[in-house]
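All protein chains but one are shown at their positions in the complex.
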Amino acid sequence: MKIQSGRKTLATVLVMLVIAATITWLGYHSLTRKPAPTGDNPFEYDIETYRHVPEEMIRYTQIRQIPVNLDKLLALAVAADKRICVSGDNKILQYDADGKIARSFNLTASAQCLAIASNYRLFLGVGNHIEIYDTTGALVKRWPPFDANSFITSLAVTHEAVFAADAGKLIILRYDLNGNLLNKIGEKDTTRDIPGFIIPSPYFDVAVDPDGFIWGANTGRLLLENFTPEGGPRSHWGTSSMRIEGFSGCCNPSHFAILSDGSFVTAEKGLERVKIYDRAGQFIAVVAQPSLFRQGTAGLDLAVDSDDCIYVLDSGARQVRIFQHKNSING
Amino acid sequence: MKKQFIILCFLFALSVEFTFAVEQRFPRPDFESGYVQPEPTSPAARAAAWQYIDIAVLILTLSLSSWLVLQRRSRNLIFTLMLFSLWYFGFHRQGCICPVGSIQNVVAALFDPAYAIPVTVVVFFIVPLIFTLFFGRTFCAAVCPLGALQDAVIVKPQKIPAWLNQVLGLIPYLYLGFAILYAATGAAFLVCRFDPFVGFFRFGFNEGMFIFSIIIILIGMFIARPYCRFLCPYGVLLKWLSMLSKKHATITPNECIQCHLCADSCPFEAIQIPTPDKYPGDTTRTRRQLYLLLALTPLIVLISAWSFSNLSVLLSREHYIVQLAEQIRLEDSGQATSITDASKAFRGAGATTQELYLQAAQVQRQFKTGSWLLGAFIALVFMMKLIYLQFWRRRTDYEPDRANCFSCGRCYAACPKEHERLRELQGVLYSEDI
Amino acid sequence: MKEADEKPVHRRQFIKAGLHTTAALAIGGLAGMALSKSAPANLVWQIDPDKCIQCERCATNCVLNPSAVKCVHKYAMCGYCDLCGGYHRPGTKNLDTAAESQQCPTGAINRTFIEEPYFQYTIDEKLCIGCGKCVKGCGSFGNGSLFLQVRHDRCVNCNECAIAKSCPADAFVRVPANKPYLFRGGVAGAEPPNPLSGEAS
Partner (left out) sequence: MKIFNAEHIPAAQKVLQRIALIAAVFIFVISAFFILNYIQLKANPPLKSPALEKLYVQLDADPNNAELREQIRALDLLARKAYFTRQWQVNFGGYMLLAALVILLLAIKSISSMTIKYPELPKTTGTSWEVRLMTQKWVGLAGIILLVSVSALALLTRREMKTAAFAQPPAPPAAVVDFKIPEAADIESNWPCFRGPWGLGIAHYDNVPQRWDGASGENIIWKSPIPAPGFNSPIYWNGKIFTSGADATIRKVYCYDAQTGNLLWQRDVTSIPGSPTESIKVADDTGYAAPTMTTDGNFVFAIFANGDLVCFDFNGNTVWANNLGAPDNHYGHSSSLIIHRDLLLIQYDHSAQAGLLLALRANTGEQVWEAPREMGLSWSSPILVNTGSRWEVILSANPNVISYNPETGEELWRVECLGGEVGSSPVYADGFVYAANDGAKLAAIKLGATPEIVWEFNDDLPDAASLLATKDYVFVPTSYGAMSCLDAKSGEKYWLHDFDSGFYASPVLVGDNVYIMDMDGVMQIFKADKEFTLVSSASLGEAATTIPVVMDNRLYIRGSENLYCIGEK
């Protein structure tokens, strides 16, 4: 009888130990598990293949970057003496050619775009109008807006005229240097076979080529369109494609610039890439591939200096990236 | 952070009008064909009026249930009302919000300064407690959809040993403790996540919960209401209040004649049988045990609290912020095997790692305090149970165990006095009819 | 213990009455404390579009099947593009409505011609499963006029939302039931301040 009860106690203790060990084991495994890695997404929006650019296509290399201490970078311009101006946060920052801050001044509102004239005056597109500042940051003149609904997204300044891309009215405005409106370019006109600009998102760039003709980015049609300064249609080029040779998405190129030989530098959003096209619109090379930028970076404003170095305003990484052709470095 | 969601929601409420103004795309296409831009459809959330109807139904069913249990004494009507509640609070309202889960909302409201709690939820939490304080667990009898579902599937209830019944009856305290800890720290609503029945109400399960639910239902066919007896954290509060209730369901309508007939009628083993006339144990030994237990209690509570507090960091891993911070730390130290969506989203949002780590440390500190309290609470529950078992109360009649009786009314029929009452009632009816 | 049952009955009843009152007061206190922090309106779940990263968990983690989360189109922000980042499969050649040109896995987006060169895109919510593929496409290339939103005609407003629990971006918030939708002004970083906005609404 006594032995039996002893056995029973032993059995009870053993069972208890087993239960305790089980609880401990379960607890240990449930508490020490690492957070599970994410499973793959069956509904992934997959454009990775298009984000990849073959190495041999990249003909430019980044030679320098200038960090810009602004929250929201909007626009970039480079002057003939390679001084750099950046707009954002209701400010203009001026950097000298070495990338040191030379001057900064405040604006009443952020400048959406800017251009530097040959006399180093700054032309700024602020909301619906244009403002002109001298090199010290003093306001020289404020031109009256063309229309209350105007929205100036890009400026190009030549010796005799100022071209303003107005995304609000879907036209390019041509002013003389005193602010008198000379004519409108690109207005929809079926008689002259001008389809008109379609600007689905707030990027509408304008530039003047070495021959003095005007180029505007018709982003809705994924085209670059060419006009005479008087507004006569000349030509256009551009293909819609996510592939490297085309413009991706619904509304690109968001920005472009023209090199000294008349070839084009274009920037896209969605697939963040900067590319070179020749005068005829033939794809030539890649300047910066998507993997260089933070995904979702939009508004890669472009500028070109007298040595055909390409300046890219990277609003995601908040810096100005400067690219140079690989050949010109070697040579 | 989950904790801030309520604050956020008010900010959004304020900003909706404002942001509406800047929602125009740029620039607006000028349609020439007279096309009018449609507004996005926005089906309204359930109207506020329905909440008041829910509250009204809750109070009505509780009142009816209490009346049926205490006055009308009709198992069939209780069962019918129970089916109605199962339909309304279960299948119609799809199980949310239920008083069982509302504990967590109340706890979150008490501990998280940023958490605002809808009035309905407070009412759903409070009203069954008040009814229980006055009439016993009539909420469990015919109002709770979780109880109703289990009650409906009882097929052949088996008895389990009384001691096992009591030991398993301690699990709800643990569950309640953990549920409060996780709700107070904003980590999770455990009771909702591990609710085995809500999936039936909305035809939606994840795999693990589906298996758990099926197991509980299958067990429930043979061990009556397993969730209510061995898991339900709200049941803990109801037990306490039911023990103090003003009125409570009785087996006999008037007097107990000690016929023993009702003893096996309760599928929940909540009928207490009369005790021997004389205290059967050794009084001095019992007293010694009592003193020993009283003396041991502080020590045990401390050990338990210490042990639990040592698990606090691991327990805190359920919290979103701690999970994210751990992942980010792994990635930053190069030990991560893969990058998660959460860490990608975190890095895209631009908050600093330092801030995240500080938040994680904050959460872990809350868990530290919480685990101390949890450990102490659990030890206290066990010790109080043991101490309570040392006391001997003489009982002459067959009575429902107030803590564990669901007031389901199954025992009425087992009582000969009840049959007597019914016959009298019928007799009166007959005589009136005639 | 044995002594207990010899104590006068009324004493036990007195203690019980005291405890009863205490419990009543405790319930009242708890109710008062909770009510002092109560929200004016009922609260429902919603997705904060500024945080949403379109990870697909809305499609798979909802207790409902299909999910209560659907894509919602804010037409006022749409560019009405011919080539739509939300509608067309990335890299598609033909801008038509053929199956191979669409990217929606259930074909829930309808494309209708309005006028040259504008197309309207509408979501068929019966088919939408809330995977967010189109939202991502629209946000990347377009204006971000598509949003994932909890649709309150379907949402059962779980106390602990299963998607919120698994949302990697912590994008689920509780909003007052009388203002249950959250749209945003533009794609983060893509939209400069807009001077035209005032006259739009």
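Per-chain residue numbering starts at 1, and chain names A, B and C are given in the order in which the chains are listed.
Note that a residue touches a chain if its C-beta (ideal position, glycine included) is under 8 Å from a C-beta of that chain, and two chains touch if they have at least 3 such contacts.
What you see is a predicted model, and the numbers here were worked out from it, not measured in a lab.
Engineer: Of the chains that are displayed, which are in contact with the missing one across the whole complex?
Structural biologist: Checking the complete complex, the chain left out touches A, B, C.
Engineer: Tell me which residue among B:47, B:60, B:273 or B:425 touches the hidden chain in the full complex.
Structural biologist: Only one listed residue reaches the unshown chain, and that is B:273.
Engineer: Taking the entire complex into account, which one of A:20, A:80 or A:97 touches the absent chain?
Structural biologist: Among A:20, A:80 or A:97, only A:20 touches the chain that is not shown.
Engineer: Which candidate, B:38, B:113 or B:281, sits in contact with the chain we can't see?
Structural biologist: Considering all chains, including the one not shown, the answer is B:281.
Engineer: Looking at B:80, B:283, B:310 or B:396, which residue reaches the missing chain?
Structural biologist: Final answer for the missing-chain contact: B:310.
Engineer: Need a quick check: the contact residues on chain B for the chain that isn't drawn.
Structural biologist: These residues of chain B touch the chain that is not shown: 76, 152-153, 155-156, 159, 161-164, 166-167, 170, 200, 203, 207, 260-261, 263-264, 272-276, 280-281, 300, 303-304, 306-308, 310-311, 313-314, 317, 322, 325-326, 357-358, 360-362, 364-365, 375, 378-379, 382-383, 385-386, 389-390, 395, 414.
Engineer: Touching the hidden chain in the full complex, which residues of chain A are there? Just list them.
Structural biologist: On the side of chain A, residues 12, 16, 19-21, 23-24, 27-28, 31-32, 42-43, 89-90, 101, 104, 106 touch the unshown chain.
Engineer: Mind listing the chain C residues that contact the chain we can't see here?
Structural biologist: 65-66, 89, 91, 93-94, 98-100, 105-107, 127, 129
Just so it is clear, only the chains that are shown with their structure count from here on.
Engineer: Report the most central chain, judged by the distance from each chain's C-alpha mean to the global C-alpha mean.
Structural biologist: C
Engineer: I'd like to verify one number: the distance from the centre of chain A to the centre of chain B, where each centre is the average of its C-alpha atoms, in whole angstrom.
Structural biologist: Taking the average C-alpha coordinate of chain A and of chain B, the gap between them is 54 Å.
Engineer: So how far apart, in whole Å, are chain A and chain C when each is placed at the average of its C-alpha atoms?
Structural biologist: Going by mean C-alpha positions, chain A sits 31 Å from chain C.
Engineer: Report the inter-centroid distance (CA atoms only) between chain B and chain C in whole Å.
Structural biologist: A distance of 26 Å separates the two centres.
Engineer: Where in chain A do residues touch two or more other chains at once?
Structural biologist: 38, 149, 151, 168, 198, 200-202, 296, in rising order.
Engineer: Touching two or more other chains, which residues of chain C qualify?
Structural biologist: Residues 55, 79-80, 143, 168, 191, 194, 196 of chain C each touch two or more of the other chains.
Engineer: Okay, in this complex, where on chain B does chain C touch?
Structural biologist: My answer: residues 1-2, 5-6, 8-10, 12-13, 16, 19-29, 31-33, 35, 37-46, 48, 51, 94-97, 101-102, 104-106, 109-110, 115-120, 122, 125-126, 129-130, 133, 188-189, 192-193, 198-199, 202-206, 240-241, 244-246, 279, 283, 286-287, 290, 320, 340-342, 344-346, 348-349, 390-394.
Engineer: Which chain B residues qualify as touching chain A in the complex?
Structural biologist: 25-27, 29, 311, 314-315, 317, 323, 326-327, 337-338, 340-342, 348
Engineer: Can you name the residues of chain C that touch chain B in the complex?
Structural biologist: 1-2, 4-5, 16, 19-20, 23-24, 27, 30-31, 33-35, 37-39, 41-44, 46, 48, 51, 53, 55, 62-65, 72-80, 114-115, 118, 120, 122, 143, 145, 151-153, 155-160, 162, 164-165, 168-170, 172-186, 191, 194, 196-198, 200-201
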